[in-house]
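Quick one: structure below, then a few questions.
Only one protein chain is missing; all other protein chains are in place.
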Amino acid sequence: MSPHERPVAASVTVTADDVQRLCEFLYRRTGMLFDGSKRYYIDRRLTERILATRSNRFDEYFAHLRSDAEHEIEHLINAFTVNETYFYREDHQLRCMTSNLLEDIVLRRSSDEPIRIWSLPCSTGEEPYSIAIWLMENWPAVDRYDIEIVGSDIDTRALKAASEGIYGERALMRLTKSIRERYFRPLPDGNLQIDPGLRDSIRFTKANLIETPSMNEYRNIDIVFCRNVLIYFDDASRRMAAENIYDCLRPGGYICLGHSETMSRISSLYQVCRFPDAIVYQKPEADDGNR
Amino acid sequence: MPLIKRGNPLPTETKAPGVTGSPVGDLTSPDVDVRWRAVRGLSPDPALVAPLAKALQGETVPRIREAIITVLMRIGDETSVRVLLPYLRVQDASARTAAIDALRAMPDATLPFMTALLSDADTDVRILAAELVRGMPAAQATSLLVALLERETHPNVCGAAVEVLTELGTPDALPALQGCADRFSDSPFLPFAISHAITRISRAGG
Partner (left out) sequence: MATAETKGRRARILVVDDSSLVRLYYLSALEKAGFVVEQAINGIEATEKVLDQDFDVLIVDVNMPGMDGISFVKDLRRRNEDVAALPVLMITTEAGEQDFADARAAGANYYLVKPVSEADLIRHVSALAGWAR
């Protein structure tokens, strides 16, 4: 029988050992780390992928995954990151920004330069707009400083959508009614559009994380949000992205990754910072020659 | 509103003092920033392997060392692998780790060296080599590690091989694993690890 004729199992069970093996593999390949509390979530996603690849059991699927046939690793990562973007996604990092990072940044400021925050990749704009709205809603000092927010992506269609700032219910689901009223206006088709003032105050640019010349145009950034993208890269590209971002950051600047991500070869470039709401990575302030 | 948008592009970098405009020469500059910019501006050109190797030898700043290795990884051919192999033997643990992380990302270029690495006189090199086998297809990896287990005398090398076989080993590995368990029945850890590997492979092998 050819693979396409093989009957698909109606259901598949995965054992704790299977999940363990999968998580170890995923960690080595992507840096993604899952703790024990994610067990049910992983079971479900894994079972979906086993069925989607017409594998009859875990070991068959695992062999398929190891060979990365048909880009299965990418499909698996997509399944785990819930590849959707929406406002206030992973807001614990936004909270970390207003509770801890900004305090440190303003303390160390030596000039009146604006505070620069970069969302990269910004996709269709939910993240940079979320940063802006969150700041205005939650940072008491927001009126005391000039803040520059940039959203960048490699995808020009996404950037165009981001500058238009039109969103439907799925993207808006975590926003309260009062926030929607304050920052959006309704459109005839039922979608909401970000107010022109806010739309115009965010710069959307094309940039490629792993292309050094592209990244060299950005300097003195205080915070970079680079979430759920490094996990898709191979090792060399991941390292280049980390080096590129390093050069874009001001000394003492921060980078926020996605919730389950860890950054490899981290010790030479960044220091791990544990705050109540998030783990972030910091570019050292002074070059003591050891970094 | 506190949000401001610049009409002009964001501040870009200006050329630092000491930069000669010749990246290869700058790789060995006494100035840390000059060296950093030099390596960061390189493209993955195989002709750069020799100057990169020289720069790597003398480099003490970890982030610059890492950046040199990143370029070598991007070149990713056998000459790059040759540059990195000697670092598997150095005393400095972070240099060894840096080298192994890079080699792990270049399985195709490393393949021709695997047999020699797995029978190297240095125990630590054999241990690191066993870890590198993880990046290979299961059948090939199993056969290399089975050959290793059959002749290996050091328990830590066996341990490293057993680790990898636990992830990808096929049932072909079972006899060698059992043989290893018999030979090292008095060793701490190894019987535990082998029993775990055998259980997993047997269950999967059906």
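For reference, chains read A and B in written order, and residue numbers begin at 1 within each chain.
Definition applied: contacts are C-beta pairs under 8 Å (C-beta built on N, C-alpha and C of every residue); 3 or more make two chains touch, one makes a residue touch a chain.
This one's a predicted model, so the numbers in the text were calculated from it and none came from an experiment.
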{"item": "Touch with the omitted chain, as defined above, among B:Ala109, B:Leu144 or B:Ala193", "value": "B:Ala193"}
{"item": "Missing-partner contacts on chain A, residue numbers", "value": "20, 24, 27-28, 33, 262-267, 271-272, 274, 279"}
{"item": "Chain B residues that touch the omitted chain in the full complex", "value": "91-94, 96-97, 100-101, 104, 123-124, 127, 155-156, 159, 162-163, 166, 187-190, 192-193, 196"}
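In this section, only the chains that are shown with their structure count from here on.
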{"item": "Geometric centre distance via CA averages, chain B-chain A, whole Å", "value": "27"}
{"item": "List of chain A residues in touch with chain B within their complex", "value": "17, 21, 24-25, 28, 59, 63, 66-67, 114, 116, 132, 135-136, 142-150, 197-198, 200-203, 212, 216-220, 234-236, 239-240, 243, 246-247, 264-265, 267-269, 287, 289-291"}
{"item": "Residues on chain B engaged by chain A in the complex (per definition of touch)", "value": "1-6, 9-13, 32-33, 40-41, 61-63, 65-67, 70, 73-74, 76, 94, 98, 101-102, 104-105, 134, 137-138, 167-168, 200, 203-204"}
